[in-house]
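Below is a slice of the complex: some chains, not all, each in place.
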Amino acid sequence: MRRLRMGLIGGGPGAFIGPIHRIAAELDREIELVAGVFSSDAVRSRLGGESYRIDPERAYADVATMLYAERGRDDGIDFVTIASPNAHHLPAARLSLEAGVAVMSDKPATATLNEARELAAIIGNTRQPYRLSYTYSGYPLVREARSLISAGRIGAVRKVVVEYAQGWLAGAAMGKQAEWRVNPAQAGEGGAIADIGVHAFHLAEFVTGLRTTQLLADLASVVPGRTLDDDCQILLRFDNGARGVLLASQIMIGERNGLRLRVYGDKGGIDWSQEQPNRLTLHHADGRTELIQAADASLSGDAKWASRTPGGHPEGYLEAFANLYRDFARVLRGESGSLIPGIEDGLRGMALIHLSVHASRERAGWINFEV
Amino acid sequence: MRRLRMGLIGGGPGAFIGPIHRIAAELDREIELVAGVFSSDAVRSRLGGESYRIDPERAYADVATMLYAERGRDDGIDFVTIASPNAHHLPAARLSLEAGVAVMSDKPATATLNEARELAAIIGNTRQPYRLSYTYSGYPLVREARSLISAGRIGAVRKVVVEYAQGWLAGAAMGKQAEWRVNPAQAGEGGAIADIGVHAFHLAEFVTGLRTTQLLADLASVVPGRTLDDDCQILLRFDNGARGVLLASQIMIGERNGLRLRVYGDKGGIDWSQEQPNRLTLHHADGRTELIQAADASLSGDAKWASRTPGGHPEGYLEAFANLYRDFARVLRGESGSLIPGIEDGLRGMALIHLSVHASRERAGWINFEV
């Protein structure tokens, strides 16, 4: 079975996420990076291509050119990965999908909710595969938590606490990665809510299987001069009546990438932290506390499928990301079983951003969560 | 210098908090339990007295009798500790204060905010010492956190996250301790908010030195049939503009006594958890992470004063509680330096309960925090 061929959009010199996508995509040898638009500047795109060691001719300066040129090759790309700032997501996805090329996109889906709706329509029309890199849903023990809850191991979910604590934007934004994220022209409607809030939101819905029905948002721009939000406090209601809290902040100095999910049902609870991803705490109603570890024999099929090493050999962020690409490959190959999120989750994330930003600005209190 | 003499109100057979008060009060030999009203039932009060090994004659069946009898003794009590359910706080405090006897009271101050106002007036009139056992403010590293913030080590506070997670009331309330807490006639206006929310609230204000100015409360009774709240999600604003979240829940199965405080300023952050009380994480703006440990040479005077053992010999809840009694003894002896909270904090706690319960019920959105 041949390796699927990937074209990367974004991820040029200085980018963090481009090389991450490349590593994740190729980790299991199901996918190969062969082309890309690493920059809109032709010279920089060539340099980007060199850094990835791809054929220099396949480092393009715009998406349309790449799509056209690759279509003409026997070994042309099977899909594009969009890893550019949010404002570029929709145009790049549109071109690709309409050219009959599948899309793996960074979250959030687009820069605005309206764009996401437009994208959803394009996907509907083109019927091309489109998936989103909600990376944290790729961790084995996240999938185990999902399996446990789905199997009723903690009973009916009552309470969800999800937090995503970072501190790297606690001061003035410095460097390419920081700058575009605080710039509405590039990032879109949301700051922290769009950058990390949507991850937390997706994780909560992914693991619990619940859907948010109402929210109350309290967002702020804490750093002086910042226009987009950098600190988010959101209360939630889910479709089964469960209650929740979502915290997302980029001004909590000292926090690296503190994504943590706790879910409590009427028979137990689970607790997982991204910075120690190979452990999952399972609380039982009778007071017992179980520590589930990656690669444990007791794990569900979904969690086992997502592991590559024996117990005690830590897997991390790149491997979780790679699991999304393995999922994506299953999608492209027409296989079943993929857990990678798609446009529905993308729309929900964009709705979260849009609703939170507006409701918070207007101090609107509880509002319905509608996509 | 003679030991101060204590009369305990409450804490009879089956009570958790009575023996805790006794141990804490006597730990440093500054105070001695000599009398008590351990039950309103004379026989049970005698049994309670026996369990504490006090003079059987000094185990009374009502507060007035104790106050009268003790006044007649050369070695009569110097103060009472009120450790009965909330509804008994005001009457017991009133009798004691008006009899010229100082009061150490369990939190919350009273059953309702109005009662607390009444109590404040009595304290004003009688000019007797009155203090409250917000136990967690007695931990050495909580006091260290307070010192660090007060000294500007994390800069201006921007964000407070305080949570108090328990799971023991996730099912039907069973046993004396659980039953009175879910019964409005005994507990007053609040459930979890009154039992643990006020601890979290006090801790946040104590450590940061800030005062809450606004809140938005979302309380619920999750367990079927429960009338008082058992799960609280509250958003906060502080007087310097800082933002915050307070979570308090008794339905998070598997959580024991998960009180955790995180505070972030524009120059750093602190992180402390009650279940590992001898460690305090200090985040620096330059990315360094420091682990401060109990009895470290670098500790402030307040934290050192609150420790009894060398580093690595864990002190816990009882020692933190004992620090409040040492503080209280300083108050009674007319010494300075005490950090134990008093009626002002009591009023703030009662306002938190009252405002949260009512605002939540009415889905009132943001309201001003006024005592």
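Think of it as A and B in the order they're written, each chain with its own count starting at 1.
Simple rule for what comes next: a residue touches a chain if its C-beta (ideal position, glycine included) is under 8 Å from a C-beta of that chain, and two chains touch if they have at least 3 such contacts.
Note that the coordinates shown come from a computational prediction; the quantities given were computed from them, not determined experimentally.
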item	value
Oligomeric state of the whole complex, in copies, if 2 are shown	4
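The working rule: only the chains that are shown with their structure count from here on.
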item	value
Mean-CA-position distance for chain B and chain A (Å)	42
Chain B residues within the chain A interface of the complex	154, 158-159, 161, 163, 167, 170-171, 216, 218, 220, 222, 231, 233, 235, 243, 245, 247, 249, 251-255, 262, 264-269, 271, 281, 283-285, 287, 289, 363, 365-366
